[in-house]
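And then chain A:
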Amino acid sequence: MTDFPILTTIILLPIAGAILVMFLPSRRPELVLPVSIAASLVTLGAVGWLLVEFEAGEAGFQFVEQVSWYSDWGVGWHVGVDGISLLLVALTALLFPIGLAASTGVKHRVREYAASMLFLEAGILGVFLCLDLLVFFIFWEAMLVPMYFIIGIWGGERRVHAAIKFFLYTALGSALMLSGIIFLGLTGGEGGPTFDFVELLGADLSRTTQFWLFAAFGISFAIKVPVFPFHTWLPDAHVEAPTAGSVILAGVLLKLGAYGLLRFNLTLFPEAAVEFVPVLAVLAVIGIVYGAIVAIVQTDIKRLVAYSSVSHLGFVILGIFALTSHGLQGSVLQMVNHGLTTGALFLLVGMIYERRHTREISQFGGLATVMPRYAAAFLFVSFASIGLPGLNGFVGEFFILIGAYLSLPVYAIVGASGVVLAAVYLLWAYQRMFTGPIVVEENRALTDIGFREVAILAPLLALILFLGIYPKPALDRIEPSVNRVLERIEQTTDYEVPEFGTVGP
Partner candidate 1 sequence: MVELVLFVIFGTAALFGAVSMVWARNPVYSAMGLMLTMFSVAVFYVSNAAHFVAVVQVIIYAGAVMTLFLFVIMLIGVDREENRREAIPFHRPVALVVLALFGAGVLVAGRVAWVTGPTTAGEPINGTVEVIGEQLFRKWVLPFEVTALLLIIAAVGAIGLALFKGDREVGS
Partner candidate 2 sequence: MIVTPGWYMALAAVLFLIGASGILLRRNALVMFMSIELMLNAVNLTFVAAGRELNLIDGQISVLFVMVVAAAEVVVGLAIIVAVFRRRSTASVDELAELKG
Partner candidate 3 sequence: MESLVTLAVLLPLAGTVLLALFGRRLPEPFAGVIGTLTVAGSFGCFVLLSLDFFAGTGEAVSVTWFEWFPAFGVDAAFRFDQLSALMTLVVTGVGTLIHVYSIGYMHGDPRFGRFFTYLNLFITSMLILVLAGNFAVMFVGWELVGLCSYLLISFWFERETAAAAGKKAFVVNRVGDLGFLVAMMIVFATFGTFEFGEVFAAAPSVLTTGTATAIGLLLLLGAAGKSAQLPLYVWLPDAMEGPTPVSALIHAATMVTAGVYLVARTGVIFELAPVAAAVVAIVGTATALFAATIAVAQTDIKRVLAYSTISQLGFMFMAVGAAAHVAGMFHLMTHAFFKALLFLGAGSVIHGMHDEQDMTRMGGLARKMPVTFATMAIGWLAISGIPPLAGFWSKDEILGAVFERGGLWTVLWGVGIFTALLTAFYMTRMMWLTFFGAPRWADGVEPHESPRVMTVPLMALAGLSIVGGLVNTPFRTSLEHFLAPAFAAVHLSHPLEGATAWILAGISVVAALAGIGMAALRYRDRIPAEQGLGWRVLGRGYYVDDVYGQVFARSGKLGAAWLAFRFDSRGIDGAVEGVGGLTRRVASWLRPLQTGFVRSYGVTILLGGVALLAWFLSRGAL
(Lines give C-alpha, C1' and ligand atoms only; values in the text may rest on other atoms or scores of the structure.)
Protein backbone atom coordinates (compact mmCIF):
# COMPACT_ATOMS: atom_id res chain seq x y z
CA MET A 1 0.00 0.00 0.00
CA THR A 2 1.73 3.12 -1.19
CA ASP A 3 0.15 6.56 -1.13
CA PHE A 4 0.78 7.10 -4.82
CA PRO A 5 -2.63 8.01 -6.35
CA ILE A 6 -2.63 4.95 -8.56
CA LEU A 7 -6.38 4.85 -9.11
CA THR A 8 -6.62 8.44 -10.29
CA THR A 9 -3.69 7.73 -12.56
CA ILE A 10 -5.48 4.70 -13.97
CA ILE A 11 -8.54 6.81 -14.75
CA LEU A 12 -6.53 9.67 -16.20
CA LEU A 13 -4.15 7.65 -18.37
CA PRO A 14 -6.69 6.82 -21.09
CA ILE A 15 -7.91 10.42 -21.13
CA ALA A 16 -4.37 11.59 -21.63
CA GLY A 17 -4.04 9.04 -24.38
CA ALA A 18 -7.22 10.25 -26.03
CA ILE A 19 -6.07 13.86 -25.97
CA LEU A 20 -2.72 12.80 -27.35
CA VAL A 21 -4.45 10.92 -30.16
CA MET A 22 -6.59 13.94 -30.95
CA PHE A 23 -3.49 16.03 -31.46
CA LEU A 24 -1.73 13.57 -33.73
CA PRO A 25 -0.92 15.05 -37.14
CA SER A 26 -3.92 14.39 -39.33
CA ARG A 27 -1.77 13.36 -42.31
CA ARG A 28 -0.32 10.45 -40.34
CA PRO A 29 -3.44 8.36 -39.71
CA GLU A 30 -1.38 5.19 -39.51
CA LEU A 31 0.02 6.41 -36.20
CA VAL A 32 -3.35 6.56 -34.52
CA LEU A 33 -4.00 2.94 -33.66
CA PRO A 34 -0.48 2.19 -32.40
CA VAL A 35 -0.51 5.25 -30.17
CA SER A 36 -3.94 4.49 -28.76
CA ILE A 37 -3.02 0.85 -28.18
CA ALA A 38 0.12 2.01 -26.43
CA ALA A 39 -1.94 4.30 -24.23
CA SER A 40 -4.28 1.51 -23.25
CA LEU A 41 -1.33 -0.80 -22.67
CA VAL A 42 0.19 1.72 -20.28
CA THR A 43 -3.13 1.71 -18.44
CA LEU A 44 -3.01 -2.06 -18.41
CA GLY A 45 0.44 -1.85 -16.93
CA ALA A 46 -0.77 0.42 -14.16
CA VAL A 47 -3.62 -1.97 -13.47
CA GLY A 48 -1.15 -4.83 -13.40
CA TRP A 49 0.81 -2.98 -10.75
CA LEU A 50 -2.47 -2.56 -8.90
CA LEU A 51 -3.14 -6.31 -9.09
CA VAL A 52 0.27 -7.01 -7.65
CA GLU A 53 0.03 -4.49 -4.84
CA PHE A 54 -3.53 -5.43 -3.89
CA GLU A 55 -3.80 -7.06 -0.47
CA ALA A 56 -5.63 -10.33 -1.02
CA GLY A 57 -7.86 -11.19 1.92
CA GLU A 58 -8.58 -7.53 2.67
CA ALA A 59 -12.32 -6.90 2.66
CA GLY A 60 -12.33 -3.11 2.61
CA PHE A 61 -11.42 -0.58 -0.04
CA GLN A 62 -7.77 -0.16 -0.87
CA PHE A 63 -5.72 2.58 -2.52
CA VAL A 64 -8.39 4.96 -1.28
CA GLU A 65 -8.07 8.61 -2.28
CA GLN A 66 -10.49 11.15 -0.89
CA VAL A 67 -10.76 14.86 -1.59
CA SER A 68 -13.80 16.99 -0.83
CA TRP A 69 -14.86 19.15 -3.74
CA TYR A 70 -17.89 21.06 -2.56
CA SER A 71 -19.00 20.62 0.99
CA ASP A 72 -22.41 22.22 0.46
CA TRP A 73 -23.31 19.32 -1.77
CA GLY A 74 -21.12 16.83 0.02
CA VAL A 75 -19.55 15.83 -3.26
CA GLY A 76 -15.91 14.96 -3.70
CA TRP A 77 -13.35 12.76 -5.35
CA HIS A 78 -13.38 9.43 -3.56
CA VAL A 79 -11.93 6.42 -5.29
CA GLY A 80 -11.07 2.99 -3.98
CA VAL A 81 -10.89 -0.59 -5.11
CA ASP A 82 -11.94 -3.78 -3.41
CA GLY A 83 -12.27 -7.40 -4.36
CA ILE A 84 -15.48 -6.77 -6.23
CA SER A 85 -14.18 -4.07 -8.52
CA LEU A 86 -10.55 -5.19 -8.78
CA LEU A 87 -11.05 -7.95 -11.32
CA LEU A 88 -13.54 -5.92 -13.33
CA VAL A 89 -11.03 -3.11 -13.56
CA ALA A 90 -8.44 -5.59 -14.71
CA LEU A 91 -10.85 -7.01 -17.27
CA THR A 92 -11.57 -3.54 -18.60
CA ALA A 93 -7.93 -2.65 -18.89
CA LEU A 94 -7.29 -5.94 -20.65
CA LEU A 95 -10.11 -5.80 -23.17
CA PHE A 96 -9.41 -2.29 -24.44
CA PRO A 97 -5.99 -2.84 -26.00
CA ILE A 98 -7.35 -6.02 -27.52
CA GLY A 99 -10.40 -4.26 -28.87
CA LEU A 100 -8.27 -1.48 -30.32
CA ALA A 101 -5.86 -3.95 -31.85
CA ALA A 102 -8.84 -5.64 -33.48
CA SER A 103 -10.02 -2.34 -34.97
CA THR A 104 -7.90 -2.32 -38.09
CA GLY A 105 -11.18 -2.61 -39.98
CA VAL A 106 -11.99 0.99 -39.06
CA LYS A 107 -10.97 3.13 -42.01
CA HIS A 108 -12.54 6.58 -41.71
CA ARG A 109 -12.23 9.02 -38.81
CA VAL A 110 -9.73 6.74 -37.10
CA ARG A 111 -8.60 9.48 -34.74
CA GLU A 112 -12.08 10.16 -33.44
CA TYR A 113 -12.62 6.42 -33.14
CA ALA A 114 -9.51 5.78 -31.08
CA ALA A 115 -10.22 8.82 -28.94
CA SER A 116 -13.76 7.71 -28.22
CA MET A 117 -12.52 4.26 -27.29
CA LEU A 118 -10.04 5.71 -24.83
CA PHE A 119 -12.61 8.09 -23.35
CA LEU A 120 -14.91 5.13 -23.01
CA GLU A 121 -12.21 3.23 -21.15
CA ALA A 122 -11.70 6.11 -18.79
CA GLY A 123 -15.42 6.33 -18.19
CA ILE A 124 -15.77 2.64 -17.42
CA LEU A 125 -12.79 2.63 -15.10
CA GLY A 126 -14.24 5.63 -13.36
CA VAL A 127 -17.53 3.85 -12.82
CA PHE A 128 -15.79 0.91 -11.23
CA LEU A 129 -13.50 2.97 -9.04
CA CYS A 130 -15.56 5.95 -7.90
CA LEU A 131 -17.11 5.80 -4.45
CA ASP A 132 -18.87 9.14 -4.64
CA LEU A 133 -22.33 8.54 -6.01
CA LEU A 134 -22.51 11.78 -7.96
CA VAL A 135 -19.10 11.31 -9.55
CA PHE A 136 -20.01 7.69 -10.18
CA PHE A 137 -23.09 8.89 -12.00
CA ILE A 138 -21.08 11.41 -13.98
CA PHE A 139 -18.86 8.63 -15.31
CA TRP A 140 -21.87 6.34 -15.75
CA GLU A 141 -23.66 8.86 -17.94
CA ALA A 142 -20.66 10.36 -19.69
CA MET A 143 -19.63 6.88 -20.78
CA LEU A 144 -22.74 6.70 -22.95
CA VAL A 145 -21.51 9.40 -25.30
CA PRO A 146 -18.41 7.70 -26.73
CA MET A 147 -20.29 4.42 -26.94
CA TYR A 148 -23.08 6.22 -28.76
CA PHE A 149 -20.62 7.58 -31.27
CA ILE A 150 -18.85 4.24 -31.66
CA ILE A 151 -22.10 2.53 -32.55
CA GLY A 152 -23.56 5.40 -34.47
CA ILE A 153 -20.60 6.38 -36.65
CA TRP A 154 -18.65 3.19 -37.14
CA GLY A 155 -21.56 0.78 -36.92
CA GLY A 156 -23.52 -1.26 -39.44
CA GLU A 157 -26.50 -0.47 -41.62
CA ARG A 158 -29.13 0.43 -38.99
CA ARG A 159 -26.51 1.92 -36.70
CA VAL A 160 -28.28 5.20 -36.05
CA HIS A 161 -31.43 3.53 -34.81
CA ALA A 162 -29.44 1.16 -32.64
CA ALA A 163 -27.30 3.95 -31.25
CA ILE A 164 -30.22 6.16 -30.31
CA LYS A 165 -32.11 3.20 -28.86
CA PHE A 166 -29.11 2.27 -26.75
CA PHE A 167 -28.58 5.83 -25.61
CA LEU A 168 -32.17 6.67 -24.77
CA TYR A 169 -32.94 3.35 -23.13
CA THR A 170 -29.96 3.50 -20.81
CA ALA A 171 -30.41 7.21 -20.25
CA LEU A 172 -34.00 6.65 -19.18
CA GLY A 173 -32.83 4.23 -16.55
CA SER A 174 -30.08 6.46 -15.30
CA ALA A 175 -32.41 9.45 -15.20
CA LEU A 176 -34.42 7.73 -12.51
CA MET A 177 -31.23 6.78 -10.76
CA LEU A 178 -30.09 10.40 -10.81
CA SER A 179 -33.17 11.57 -8.97
CA GLY A 180 -32.63 8.69 -6.59
CA ILE A 181 -29.00 9.66 -6.03
CA ILE A 182 -29.84 13.30 -5.37
CA PHE A 183 -32.61 12.34 -3.00
CA LEU A 184 -30.34 9.93 -1.19
CA GLY A 185 -27.55 12.48 -1.08
CA LEU A 186 -29.79 15.11 0.46
CA THR A 187 -31.54 12.88 2.96
CA GLY A 188 -28.94 10.23 3.64
CA GLY A 189 -26.05 12.03 5.29
CA GLU A 190 -26.07 12.87 8.97
CA GLY A 191 -24.23 16.18 8.83
CA GLY A 192 -25.70 17.84 5.76
CA PRO A 193 -25.90 16.35 2.31
CA THR A 194 -23.31 13.85 1.16
CA PHE A 195 -22.87 11.66 -1.88
CA ASP A 196 -20.07 9.66 -0.33
CA PHE A 197 -20.82 5.96 -0.63
CA VAL A 198 -19.07 5.02 2.59
CA GLU A 199 -20.83 7.71 4.58
CA LEU A 200 -24.17 6.83 3.04
CA LEU A 201 -23.80 3.29 4.33
CA GLY A 202 -24.56 4.86 7.70
CA ALA A 203 -27.80 6.42 6.45
CA ASP A 204 -30.86 4.98 8.11
CA LEU A 205 -33.65 4.93 5.55
CA SER A 206 -37.22 3.96 6.16
CA ARG A 207 -38.43 0.75 4.60
CA THR A 208 -40.48 2.53 1.94
CA THR A 209 -37.67 4.95 1.12
CA GLN A 210 -35.37 2.01 0.60
CA PHE A 211 -37.99 0.38 -1.57
CA TRP A 212 -38.29 3.34 -3.93
CA LEU A 213 -34.59 4.06 -4.02
CA PHE A 214 -33.90 0.42 -4.75
CA ALA A 215 -36.37 0.60 -7.60
CA ALA A 216 -34.83 3.78 -8.98
CA PHE A 217 -31.31 2.38 -8.89
CA GLY A 218 -32.45 -1.12 -9.79
CA ILE A 219 -34.23 -0.24 -13.02
CA SER A 220 -31.24 1.69 -14.24
CA PHE A 221 -28.91 -1.21 -13.53
CA ALA A 222 -31.39 -3.78 -14.78
CA ILE A 223 -31.55 -2.03 -18.13
CA LYS A 224 -27.79 -2.01 -18.33
CA VAL A 225 -27.37 -5.68 -17.41
CA PRO A 226 -29.88 -6.31 -19.14
CA VAL A 227 -32.41 -8.16 -17.01
CA PHE A 228 -35.14 -9.98 -18.91
CA PRO A 229 -37.82 -7.56 -20.02
CA PHE A 230 -35.34 -4.73 -20.56
CA HIS A 231 -32.99 -6.58 -22.88
CA THR A 232 -34.17 -5.65 -26.36
CA TRP A 233 -31.69 -2.83 -26.86
CA LEU A 234 -28.84 -5.28 -26.52
CA PRO A 235 -29.19 -7.35 -29.71
CA ASP A 236 -29.67 -4.26 -31.85
CA ALA A 237 -26.71 -2.48 -30.33
CA HIS A 238 -24.53 -5.57 -30.69
CA VAL A 239 -25.46 -6.31 -34.25
CA GLU A 240 -24.80 -2.76 -35.38
CA ALA A 241 -21.76 -2.00 -33.28
CA PRO A 242 -18.29 -2.49 -34.77
CA THR A 243 -16.30 -5.46 -33.49
CA ALA A 244 -14.46 -3.58 -30.79
CA GLY A 245 -17.68 -1.93 -29.78
CA SER A 246 -19.37 -5.27 -29.29
CA VAL A 247 -16.38 -6.59 -27.39
CA ILE A 248 -16.47 -3.70 -24.98
CA LEU A 249 -20.25 -3.63 -24.80
CA ALA A 250 -20.57 -7.29 -23.94
CA GLY A 251 -17.27 -7.57 -22.15
CA VAL A 252 -17.50 -4.65 -19.79
CA LEU A 253 -20.53 -2.43 -20.19
CA LEU A 254 -23.02 -5.11 -19.26
CA LYS A 255 -21.06 -5.79 -16.10
CA LEU A 256 -21.60 -2.24 -14.95
CA GLY A 257 -25.23 -3.02 -14.27
CA ALA A 258 -24.54 -6.14 -12.26
CA TYR A 259 -21.73 -4.34 -10.48
CA GLY A 260 -24.07 -1.52 -9.58
CA LEU A 261 -26.68 -3.92 -8.21
CA LEU A 262 -24.06 -5.63 -6.11
CA ARG A 263 -22.21 -2.53 -4.97
CA PHE A 264 -25.06 -0.10 -4.39
CA ASN A 265 -28.44 -1.80 -4.24
CA LEU A 266 -27.32 -4.60 -1.99
CA THR A 267 -25.33 -2.49 0.43
CA LEU A 268 -27.24 0.78 0.46
CA PHE A 269 -30.75 -0.65 0.61
CA PRO A 270 -30.33 -4.06 2.27
CA GLU A 271 -33.91 -4.36 3.48
CA ALA A 272 -35.32 -3.59 0.06
CA ALA A 273 -32.78 -5.94 -1.46
CA VAL A 274 -34.06 -8.78 0.66
CA GLU A 275 -37.61 -7.87 -0.27
CA PHE A 276 -36.77 -7.75 -3.94
CA VAL A 277 -35.03 -11.13 -4.00
CA PRO A 278 -38.04 -13.04 -5.40
CA VAL A 279 -38.63 -10.51 -8.16
CA LEU A 280 -35.08 -10.43 -9.38
CA ALA A 281 -34.55 -14.14 -8.93
CA VAL A 282 -37.56 -14.83 -11.14
CA LEU A 283 -36.40 -12.33 -13.74
CA ALA A 284 -32.91 -13.76 -13.63
CA VAL A 285 -34.12 -17.31 -14.19
CA ILE A 286 -36.46 -16.19 -16.95
CA GLY A 287 -33.51 -14.39 -18.47
CA ILE A 288 -31.34 -17.50 -18.31
CA VAL A 289 -33.85 -19.76 -20.00
CA TYR A 290 -35.45 -17.18 -22.26
CA GLY A 291 -32.18 -15.79 -23.54
CA ALA A 292 -30.90 -19.26 -24.30
CA ILE A 293 -34.07 -20.38 -26.07
CA VAL A 294 -34.20 -17.24 -28.17
CA ALA A 295 -30.53 -17.60 -28.99
CA ILE A 296 -31.10 -21.08 -30.42
CA VAL A 297 -33.01 -19.89 -33.47
CA GLN A 298 -31.10 -16.71 -34.26
CA THR A 299 -29.84 -16.58 -37.83
CA ASP A 300 -27.31 -13.82 -37.16
CA ILE A 301 -24.33 -15.08 -35.19
CA LYS A 302 -23.87 -11.72 -33.46
CA ARG A 303 -27.49 -11.69 -32.37
CA LEU A 304 -27.01 -15.23 -31.10
CA VAL A 305 -24.07 -14.23 -28.96
CA ALA A 306 -25.99 -11.19 -27.78
CA TYR A 307 -28.86 -13.30 -26.52
CA SER A 308 -26.40 -15.73 -24.98
CA SER A 309 -25.18 -12.73 -22.99
CA VAL A 310 -28.71 -12.19 -21.73
CA SER A 311 -28.68 -15.78 -20.55
CA HIS A 312 -25.26 -15.58 -18.91
CA LEU A 313 -25.99 -12.30 -17.19
CA GLY A 314 -29.10 -13.99 -15.86
CA PHE A 315 -26.76 -16.34 -14.02
CA VAL A 316 -24.91 -13.36 -12.59
CA ILE A 317 -28.10 -11.78 -11.29
CA LEU A 318 -29.28 -15.08 -9.85
CA GLY A 319 -25.98 -15.42 -8.03
CA ILE A 320 -26.16 -11.90 -6.65
CA PHE A 321 -29.65 -12.26 -5.29
CA ALA A 322 -29.00 -15.72 -3.94
CA LEU A 323 -27.44 -13.70 -1.12
CA THR A 324 -25.00 -16.43 -0.26
CA SER A 325 -21.24 -16.08 -0.20
CA HIS A 326 -20.84 -18.71 -2.89
CA GLY A 327 -23.40 -17.12 -5.14
CA LEU A 328 -21.85 -13.67 -4.84
CA GLN A 329 -18.35 -14.97 -5.45
CA GLY A 330 -19.66 -16.83 -8.45
CA SER A 331 -21.38 -13.75 -9.80
CA VAL A 332 -18.30 -11.57 -9.62
CA LEU A 333 -16.21 -14.29 -11.18
CA GLN A 334 -18.86 -14.99 -13.79
CA MET A 335 -18.77 -11.33 -14.78
CA VAL A 336 -15.08 -11.64 -15.53
CA ASN A 337 -15.54 -14.97 -17.26
CA HIS A 338 -18.35 -13.70 -19.42
CA GLY A 339 -16.24 -10.73 -20.31
CA LEU A 340 -13.44 -12.97 -21.47
CA THR A 341 -15.49 -15.55 -23.35
CA THR A 342 -18.01 -13.24 -24.96
CA GLY A 343 -15.28 -10.76 -25.74
CA ALA A 344 -13.38 -13.52 -27.50
CA LEU A 345 -16.52 -14.69 -29.28
CA PHE A 346 -17.19 -11.21 -30.66
CA LEU A 347 -13.58 -10.92 -31.75
CA LEU A 348 -13.94 -14.18 -33.62
CA VAL A 349 -17.19 -13.09 -35.20
CA GLY A 350 -15.51 -9.85 -36.21
CA MET A 351 -12.69 -11.78 -37.87
CA ILE A 352 -15.05 -13.79 -40.04
CA TYR A 353 -17.09 -10.68 -40.73
CA GLU A 354 -14.03 -8.87 -42.03
CA ARG A 355 -13.50 -11.75 -44.44
CA ARG A 356 -17.04 -12.41 -45.61
CA HIS A 357 -18.93 -9.22 -44.67
CA THR A 358 -21.86 -11.23 -43.45
CA ARG A 359 -22.92 -12.57 -40.11
CA GLU A 360 -25.67 -14.83 -41.42
CA ILE A 361 -25.02 -18.33 -40.11
CA SER A 362 -26.57 -19.78 -43.26
CA GLN A 363 -23.81 -18.12 -45.29
CA PHE A 364 -21.19 -20.35 -43.71
CA GLY A 365 -20.75 -24.09 -43.28
CA GLY A 366 -17.72 -26.33 -43.41
CA LEU A 367 -15.39 -23.55 -42.38
CA ALA A 368 -13.40 -25.96 -40.25
CA THR A 369 -11.84 -27.45 -43.38
CA VAL A 370 -10.49 -24.13 -44.63
CA MET A 371 -9.88 -22.40 -41.31
CA PRO A 372 -8.84 -25.05 -38.81
CA ARG A 373 -7.13 -22.68 -36.35
CA TYR A 374 -10.11 -20.36 -36.41
CA ALA A 375 -12.50 -23.26 -35.90
CA ALA A 376 -10.43 -24.57 -33.01
CA ALA A 377 -10.40 -21.20 -31.30
CA PHE A 378 -14.13 -20.80 -31.85
CA LEU A 379 -14.88 -24.23 -30.43
CA PHE A 380 -12.61 -23.59 -27.46
CA VAL A 381 -14.37 -20.36 -26.59
CA SER A 382 -17.76 -21.90 -27.21
CA PHE A 383 -17.08 -24.64 -24.72
CA ALA A 384 -15.85 -22.08 -22.23
CA SER A 385 -19.15 -20.30 -22.69
CA ILE A 386 -21.08 -23.57 -22.42
CA GLY A 387 -19.42 -24.02 -19.06
CA LEU A 388 -17.14 -26.97 -19.64
CA PRO A 389 -15.16 -27.82 -16.52
CA GLY A 390 -11.54 -26.87 -16.83
CA LEU A 391 -12.53 -23.65 -18.58
CA ASN A 392 -13.51 -20.49 -16.75
CA GLY A 393 -17.21 -20.53 -17.56
CA PHE A 394 -17.77 -23.57 -15.41
CA VAL A 395 -16.32 -22.11 -12.25
CA GLY A 396 -18.67 -19.16 -12.16
CA GLU A 397 -21.78 -21.14 -13.00
CA PHE A 398 -20.86 -23.84 -10.48
CA PHE A 399 -20.51 -21.28 -7.69
CA ILE A 400 -23.68 -19.47 -8.71
CA LEU A 401 -25.86 -22.54 -9.05
CA ILE A 402 -24.79 -24.21 -5.85
CA GLY A 403 -24.75 -20.89 -4.03
CA ALA A 404 -28.24 -20.21 -5.31
CA TYR A 405 -29.43 -23.68 -4.35
CA LEU A 406 -28.63 -22.94 -0.74
CA SER A 407 -31.15 -20.09 -0.62
CA LEU A 408 -33.37 -20.47 -3.70
CA PRO A 409 -33.35 -24.19 -4.56
CA VAL A 410 -36.11 -24.13 -7.15
CA TYR A 411 -34.65 -21.20 -9.05
CA ALA A 412 -31.24 -22.83 -9.01
CA ILE A 413 -32.60 -26.05 -10.51
CA VAL A 414 -34.53 -24.24 -13.22
CA GLY A 415 -31.56 -22.03 -13.92
CA ALA A 416 -29.32 -25.04 -14.24
CA SER A 417 -31.28 -26.04 -17.32
CA GLY A 418 -29.64 -23.07 -18.99
CA VAL A 419 -26.48 -25.16 -18.98
CA VAL A 420 -28.09 -27.63 -21.34
CA LEU A 421 -29.56 -24.96 -23.58
CA ALA A 422 -26.19 -23.24 -23.84
CA ALA A 423 -24.80 -26.43 -25.31
CA VAL A 424 -27.70 -26.58 -27.73
CA TYR A 425 -27.41 -23.12 -29.22
CA LEU A 426 -23.64 -22.86 -29.35
CA LEU A 427 -22.94 -26.34 -30.63
CA TRP A 428 -25.74 -26.10 -33.17
CA ALA A 429 -24.35 -22.78 -34.37
CA TYR A 430 -20.89 -24.33 -34.53
CA GLN A 431 -22.27 -27.29 -36.46
CA ARG A 432 -23.97 -25.02 -38.97
CA MET A 433 -20.99 -22.74 -39.41
CA PHE A 434 -17.99 -25.03 -39.29
CA THR A 435 -18.94 -28.61 -40.08
CA GLY A 436 -20.38 -30.38 -43.04
CA PRO A 437 -19.34 -29.77 -46.63
CA ILE A 438 -18.65 -26.26 -47.91
CA VAL A 439 -21.79 -25.07 -49.69
CA VAL A 440 -21.12 -21.38 -50.33
CA GLU A 441 -18.33 -20.96 -52.86
CA GLU A 442 -16.88 -17.76 -51.35
CA ASN A 443 -15.97 -19.76 -48.30
CA ARG A 444 -13.48 -21.97 -50.16
CA ALA A 445 -11.09 -19.08 -50.62
CA LEU A 446 -11.10 -18.02 -46.96
CA THR A 447 -7.72 -17.73 -45.28
CA ASP A 448 -7.17 -18.98 -41.78
CA ILE A 449 -6.47 -16.46 -39.02
CA GLY A 450 -2.95 -15.13 -39.13
CA PHE A 451 -0.37 -14.26 -36.52
CA ARG A 452 -1.89 -10.89 -35.61
CA GLU A 453 -5.31 -12.36 -34.98
CA VAL A 454 -3.89 -15.25 -33.00
CA ALA A 455 -1.91 -12.77 -30.95
CA ILE A 456 -5.10 -10.81 -30.29
CA LEU A 457 -6.93 -13.92 -29.14
CA ALA A 458 -4.09 -15.58 -27.26
CA PRO A 459 -4.32 -13.62 -23.99
CA LEU A 460 -8.05 -14.23 -23.74
CA LEU A 461 -7.76 -17.95 -24.44
CA ALA A 462 -4.91 -18.26 -21.97
CA LEU A 463 -6.94 -16.56 -19.26
CA ILE A 464 -9.98 -18.66 -20.04
CA LEU A 465 -7.93 -21.79 -19.44
CA PHE A 466 -6.09 -20.42 -16.41
CA LEU A 467 -9.18 -19.22 -14.58
CA GLY A 468 -10.82 -22.53 -15.33
CA ILE A 469 -8.06 -24.60 -13.83
CA TYR A 470 -6.80 -22.35 -11.05
CA PRO A 471 -9.40 -19.72 -10.06
CA LYS A 472 -8.08 -19.50 -6.51
CA PRO A 473 -6.14 -16.25 -6.92
CA ALA A 474 -9.24 -14.53 -8.21
CA LEU A 475 -11.54 -16.07 -5.62
CA ASP A 476 -9.22 -15.22 -2.75
CA ARG A 477 -9.56 -11.55 -3.62
CA ILE A 478 -13.29 -11.65 -4.22
CA GLU A 479 -14.36 -13.62 -1.18
CA PRO A 480 -13.65 -11.18 1.67
CA SER A 481 -15.39 -8.27 -0.02
CA VAL A 482 -18.56 -10.18 -0.88
CA ASN A 483 -18.65 -11.67 2.57
CA ARG A 484 -18.57 -8.17 3.96
CA VAL A 485 -21.58 -7.28 1.83
CA LEU A 486 -23.39 -10.28 3.24
CA GLU A 487 -22.42 -9.42 6.80
CA ARG A 488 -23.82 -5.94 6.33
CA ILE A 489 -27.10 -7.37 5.04
CA GLU A 490 -27.28 -9.77 7.97
CA GLN A 491 -26.59 -6.99 10.46
CA THR A 492 -29.05 -4.49 9.05
CA THR A 493 -31.90 -6.85 8.22
CA ASP A 494 -33.41 -9.98 9.68
CA TYR A 495 -32.15 -11.95 6.71
CA GLU A 496 -29.77 -14.77 7.50
CA VAL A 497 -27.54 -16.63 5.10
CA PRO A 498 -28.97 -20.16 5.08
CA GLU A 499 -27.18 -22.75 7.20
CA PHE A 500 -26.00 -25.75 5.27
CA GLY A 501 -23.86 -28.80 5.60
CA THR A 502 -22.87 -30.91 8.57
CA VAL A 503 -19.32 -31.80 7.67
CA GLY A 504 -17.90 -29.02 5.63
CA PRO A 505 -16.49 -25.61 6.48
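Throughout what follows, contacts are C-beta pairs under 8 Å (C-beta built on N, C-alpha and C of every residue); 3 or more make two chains touch, one makes a residue touch a chain; residues count from 1.
How these were chosen: all candidates are chains of the complex that A comes from, given by their letters.
Computed from a predicted model, the values in this text were never measured in an experiment.
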Worksheet item: Between 1, 2 or 3, which touches chain A here in the complex?
Response: 3
Discussion item. For the complex, give me every residue of chain A touching candidate 3.
Written reply: 165, 168-169, 229, 231-233, 290, 293-294, 296-298, 307, 325-326, 329, 366, 368-369, 383, 388-390, 394-395, 398-399, 401-402, 405-406, 409, 412-413, 416-417, 419-420, 423-424, 427-428, 430-431, 434-437, 470-472, 475-476, 479, 500-505
